[in-house]
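Here the complex is missing a single protein chain, while all its other protein chains stay put.
For subunit A:
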Amino acid sequence: MSSNSKDKDNRRRRRSSSLMYQEPPESLEQQSDQAVLPNLNAQWVNAKGAWLIHIIIILLLKIVYDIVPSVTQETSWTLVNITYMFGSYLMFHWVRGIPFEFNAGAYDNLNMWEQIDNEDQYTPAKKFLLAVPICLFLVSTHYTHYDLAYFMINFLATLAVVVPKLPALHRMRLAFLNPEPQPTDQ
(Lines give C-alpha, C1' and ligand atoms only; values in the text may rest on other atoms or scores of the structure.)
Protein backbone atom coordinates (compact mmCIF):
# COMPACT_ATOMS: atom_id res chain seq x y z
CA MET A 1 0.00 0.00 0.00
CA SER A 2 2.89 2.35 0.53
CA SER A 3 3.68 4.70 -2.30
CA ASN A 4 7.22 3.44 -2.29
CA SER A 5 6.24 -0.01 -3.46
CA LYS A 6 3.95 1.52 -6.06
CA ASP A 7 6.89 3.15 -7.81
CA LYS A 8 8.80 -0.10 -7.78
CA ASP A 9 5.92 -2.02 -9.30
CA ASN A 10 5.50 0.53 -12.01
CA ARG A 11 9.14 0.33 -12.90
CA ARG A 12 8.97 -3.43 -13.18
CA ARG A 13 5.97 -3.49 -15.43
CA ARG A 14 6.51 -5.31 -18.65
CA ARG A 15 6.49 -3.23 -21.77
CA SER A 16 4.16 -4.77 -24.28
CA SER A 17 6.60 -4.16 -27.12
CA SER A 18 9.44 -6.28 -25.75
CA LEU A 19 9.73 -9.82 -27.06
CA MET A 20 11.52 -11.24 -24.08
CA TYR A 21 11.50 -10.36 -20.45
CA GLN A 22 12.32 -11.91 -17.15
CA GLU A 23 9.68 -12.28 -14.50
CA PRO A 24 10.92 -10.14 -11.56
CA PRO A 25 11.26 -11.66 -8.10
CA GLU A 26 8.06 -11.53 -6.09
CA SER A 27 7.38 -8.72 -3.65
CA LEU A 28 7.87 -9.48 0.02
CA GLU A 29 4.09 -9.54 0.45
CA GLN A 30 3.76 -12.16 -2.30
CA GLN A 31 6.63 -14.24 -0.94
CA SER A 32 5.02 -14.37 2.48
CA ASP A 33 1.74 -15.44 0.87
CA GLN A 34 3.59 -18.21 -0.96
CA ALA A 35 5.11 -19.42 2.28
CA VAL A 36 1.77 -19.63 4.12
CA LEU A 37 0.98 -23.12 2.85
CA PRO A 38 2.96 -25.76 0.96
CA ASN A 39 2.35 -25.45 -2.75
CA LEU A 40 -0.10 -28.30 -3.30
CA ASN A 41 -0.09 -27.62 -7.03
CA ALA A 42 3.57 -28.51 -7.52
CA GLN A 43 4.23 -30.81 -4.61
CA TRP A 44 2.85 -33.96 -6.21
CA VAL A 45 5.77 -34.32 -8.64
CA ASN A 46 7.74 -35.68 -5.70
CA ALA A 47 4.98 -38.02 -4.63
CA LYS A 48 5.06 -41.81 -4.99
CA GLY A 49 4.13 -42.95 -8.48
CA ALA A 50 4.44 -39.49 -10.00
CA TRP A 51 7.51 -40.60 -11.96
CA LEU A 52 6.10 -43.93 -13.01
CA ILE A 53 3.00 -42.31 -14.42
CA HIS A 54 5.08 -40.65 -17.16
CA ILE A 55 6.25 -44.05 -18.40
CA ILE A 56 2.75 -45.47 -18.11
CA ILE A 57 1.22 -42.58 -20.04
CA ILE A 58 3.80 -42.95 -22.80
CA LEU A 59 3.12 -46.69 -23.09
CA LEU A 60 -0.65 -46.13 -23.09
CA LEU A 61 -0.31 -43.50 -25.80
CA LYS A 62 1.73 -45.94 -27.86
CA ILE A 63 -0.91 -48.62 -27.48
CA VAL A 64 -3.71 -46.21 -28.37
CA TYR A 65 -1.98 -45.00 -31.53
CA ASP A 66 -1.05 -48.57 -32.52
CA ILE A 67 -4.68 -49.62 -32.29
CA VAL A 68 -5.72 -47.02 -34.85
CA PRO A 69 -5.74 -48.78 -38.22
CA SER A 70 -3.34 -47.79 -41.02
CA VAL A 71 -0.96 -45.99 -38.67
CA THR A 72 2.62 -47.05 -39.33
CA GLN A 73 5.23 -47.49 -36.62
CA GLU A 74 6.92 -44.28 -37.75
CA THR A 75 3.75 -42.21 -37.45
CA SER A 76 2.75 -43.92 -34.25
CA TRP A 77 6.03 -43.11 -32.48
CA THR A 78 6.00 -39.56 -33.77
CA LEU A 79 2.42 -39.08 -32.56
CA VAL A 80 3.32 -40.45 -29.14
CA ASN A 81 6.28 -38.12 -28.97
CA ILE A 82 4.31 -35.05 -30.09
CA THR A 83 1.38 -35.78 -27.77
CA TYR A 84 3.61 -36.21 -24.75
CA MET A 85 5.63 -33.08 -25.53
CA PHE A 86 2.50 -31.02 -26.18
CA GLY A 87 0.89 -32.19 -22.98
CA SER A 88 3.92 -31.55 -20.87
CA TYR A 89 4.51 -28.13 -22.43
CA LEU A 90 0.93 -27.17 -21.66
CA MET A 91 1.17 -28.44 -18.15
CA PHE A 92 4.61 -27.34 -17.10
CA HIS A 93 5.30 -24.24 -19.16
CA TRP A 94 2.12 -22.63 -20.51
CA VAL A 95 -0.38 -22.57 -17.65
CA ARG A 96 0.50 -20.21 -14.84
CA GLY A 97 -0.71 -19.93 -11.29
CA ILE A 98 -2.66 -22.50 -9.35
CA PRO A 99 -6.12 -23.77 -10.29
CA PHE A 100 -7.16 -23.94 -6.64
CA GLU A 101 -7.85 -21.10 -4.29
CA PHE A 102 -5.63 -21.40 -1.26
CA ASN A 103 -3.05 -18.64 -1.23
CA ALA A 104 -4.75 -15.62 -2.78
CA GLY A 105 -3.04 -16.02 -6.14
CA ALA A 106 0.51 -15.78 -4.80
CA TYR A 107 1.83 -17.94 -7.66
CA ASP A 108 -0.12 -16.23 -10.45
CA ASN A 109 3.05 -15.26 -12.33
CA LEU A 110 4.86 -18.59 -12.23
CA ASN A 111 4.26 -21.65 -14.38
CA MET A 112 4.33 -25.09 -12.88
CA TRP A 113 7.95 -25.85 -13.74
CA GLU A 114 8.96 -22.75 -11.81
CA GLN A 115 6.79 -23.71 -8.87
CA ILE A 116 8.27 -27.18 -8.51
CA ASP A 117 10.58 -27.59 -5.51
CA ASN A 118 10.31 -23.93 -4.56
CA GLU A 119 12.22 -22.78 -7.65
CA ASP A 120 15.30 -24.85 -6.81
CA GLN A 121 17.29 -26.03 -9.83
CA TYR A 122 18.63 -29.53 -10.59
CA THR A 123 16.41 -31.24 -8.06
CA PRO A 124 15.77 -34.99 -8.56
CA ALA A 125 12.24 -34.38 -9.86
CA LYS A 126 13.45 -31.81 -12.36
CA LYS A 127 16.26 -34.10 -13.50
CA PHE A 128 13.81 -36.89 -14.12
CA LEU A 129 11.35 -34.64 -15.93
CA LEU A 130 14.11 -33.42 -18.26
CA ALA A 131 15.47 -36.91 -18.90
CA VAL A 132 12.10 -38.38 -19.90
CA PRO A 133 11.50 -36.29 -23.05
CA ILE A 134 15.11 -36.76 -24.18
CA CYS A 135 14.93 -40.53 -23.80
CA LEU A 136 11.55 -40.58 -25.51
CA PHE A 137 13.03 -38.62 -28.40
CA LEU A 138 16.01 -40.97 -28.75
CA VAL A 139 13.69 -43.96 -28.75
CA SER A 140 11.13 -42.51 -31.11
CA THR A 141 13.71 -41.27 -33.59
CA HIS A 142 15.25 -44.74 -33.53
CA TYR A 143 11.97 -46.41 -34.40
CA THR A 144 11.14 -43.88 -37.09
CA HIS A 145 14.29 -45.12 -38.86
CA TYR A 146 15.82 -41.67 -38.95
CA ASP A 147 13.65 -40.37 -41.71
CA LEU A 148 14.59 -36.68 -42.04
CA ALA A 149 11.00 -35.35 -41.85
CA TYR A 150 10.12 -37.44 -38.77
CA PHE A 151 13.46 -36.58 -37.21
CA MET A 152 12.85 -32.84 -37.58
CA ILE A 153 9.32 -32.98 -36.16
CA ASN A 154 10.38 -35.05 -33.17
CA PHE A 155 13.49 -32.99 -32.58
CA LEU A 156 11.65 -29.65 -32.58
CA ALA A 157 8.96 -31.00 -30.29
CA THR A 158 11.67 -32.16 -27.89
CA LEU A 159 13.46 -28.82 -27.98
CA ALA A 160 10.20 -27.06 -27.09
CA VAL A 161 10.03 -28.86 -23.76
CA VAL A 162 13.74 -29.21 -23.02
CA VAL A 163 14.86 -25.64 -23.60
CA PRO A 164 12.41 -23.94 -21.19
CA LYS A 165 13.51 -26.38 -18.50
CA LEU A 166 17.09 -25.10 -18.52
CA PRO A 167 18.10 -22.95 -15.54
CA ALA A 168 19.25 -20.18 -17.89
CA LEU A 169 15.65 -19.66 -18.96
CA HIS A 170 14.25 -19.61 -15.45
CA ARG A 171 11.44 -17.02 -15.32
CA MET A 172 12.16 -15.96 -18.90
CA ARG A 173 9.13 -15.11 -20.97
CA LEU A 174 9.09 -15.05 -24.76
CA ALA A 175 6.26 -13.35 -26.57
CA PHE A 176 4.11 -15.85 -28.54
CA LEU A 177 5.44 -18.80 -26.55
CA ASN A 178 3.84 -17.61 -23.33
CA PRO A 179 0.47 -16.14 -22.45
CA GLU A 180 0.23 -12.44 -21.63
CA PRO A 181 1.41 -11.69 -18.11
CA GLN A 182 -1.03 -10.67 -15.40
CA PRO A 183 -1.02 -6.97 -14.66
CA THR A 184 0.64 -6.57 -11.28
CA ASP A 185 0.62 -2.82 -10.96
CA GLN A 186 -0.68 -0.92 -8.03
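Methods note: a contact is a pair of C-beta atoms (placed from the backbone, for glycine too) under 8 Å apart; a residue touches a chain by one contact, two chains touch by 3 or more; residues count from 1.
The definition used in the following text is that contacts and distances are computed from a predicted model.
Participant: If you look up the hidden chain in UniProt, what protein name do you find among "Trafficking protein particle complex subunit", "37S ribosomal protein S25, mitochondrial", "serine C-palmitoyltransferase" or "Geranylgeranyl transferase type-2 subunit alpha"?
Facilitator: "serine C-palmitoyltransferase"
Participant: Which one touches the absent chain: A:Leu40, A:Leu59 or A:Ala104?
Facilitator: That would be A:Ala104, which touches the missing chain.
Participant: Pick out the residues on subunit A that sit against the missing chain.
Facilitator: Missing-chain contacts on subunit A: residues 1-4, 25, 29-30, 33, 101, 104-106, 108, 118-123, 127, 130-131, 134-135, 137-138, 141-142, 145-146, 151, 155, 158, 162, 166-167, 170, 182-183, 185-186.
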